[in-house]
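All remarks here apply to the structure that follows.
Apart from one protein chain that is not included, each protein chain of the complex appears where it belongs.
And now, chain A:
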């Protein structure tokens, strides 16, 4: 009985986080982006500085007609948003936000593998959408997504592998238990590679080639309307939550903070993740979209070699110690 209750509470909390954090990031993006461009952003919805803008957007999306194109592959088309969104929910379950058993949805021994594998599934949603829409823009977007997935999955994996080597474990809480402050400069290269590759996998600007709305409408999401489109958008923001959480856990020491970890550990995790989320938004505002070939070149000529160098460095330090 107690076990069942425990599991239920944990899942409920994770679900609540899954529903609210993407919205918070979305709202923060509205506001941060606006102020970085000298604007105010939403000001009306909800009264105070437009805090309810995304709720209003949700209501709007829910009211819209759900259209499935005549030539589309119905089943796959309708399933795609769920495939894009749900993996992030699963990833959230295993991200530890504080020390001890209580601060993680479920401890998975092979945490890193689980997380990276599941995040790859999410990209599958875009591929399904692109193929099933029977639209040339969707198809182009889908193909670009596929190319991006291939290019950026590798450096991401290599960077994560470097941390796993350093900690000698692939379990996320295990990595955090082994964390020392000097890992920060030691793994900084891997951290950057991981973060950039993660951004590319989320198709966030400046890596939003697959959804480039000014060239191929909205890529794989061109034919989507209403709630299904909203789910894709939500998947993007849930992806930001997951990416920032993972980077925090793997490279920034998660709950470790300068002033003792006990009790306040989760604050450190959230704080670090929030700063990373801010950087995600900041990058979007500052940089123009990269061209498809630039994107590939960055992955293969910069990120992969950097990740390999990081692994070599990790190995050398590990042997020396």
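Just so we're on the same page, a contact is a pair of C-beta atoms (placed from the backbone, for glycine too) under 8 Å apart; a residue touches a chain by one contact, two chains touch by 3 or more; residues count from 1.
In this text, contacts and distances are computed from a predicted model.
**Q** Pick, from "cysteine desulfurase", "CmpA/NrtA family ABC transporter substrate-binding protein", "NADH-quinone oxidoreductase subunit I" or "Carbamoyltransferase HypF", the protein name that UniProt gives for the chain of this complex that is not shown.
**A** Result for the unshown chain: "NADH-quinone oxidoreductase subunit I".
**Q** With the missing chain put back, one of A:32, A:112 or A:273 would touch it. Which one?
**A** Candidates A:32, A:112 or A:273; residue touching the omitted chain: A:32.
**Q** Considering the complete complex, identify which of A:40, A:62, A:150 or A:312 is in touch with the unshown chain.
**A** A:40
**Q** Quick one: which of A:61, A:113, A:266 or A:282 touches the chain that's been left out?
**A** Hidden-chain contact among the options goes to A:282.
**Q** By the contact definition given up top, give the residues of chain A that touch the hidden chain.
**A** 32, 34-40, 43, 282-283, 285-287
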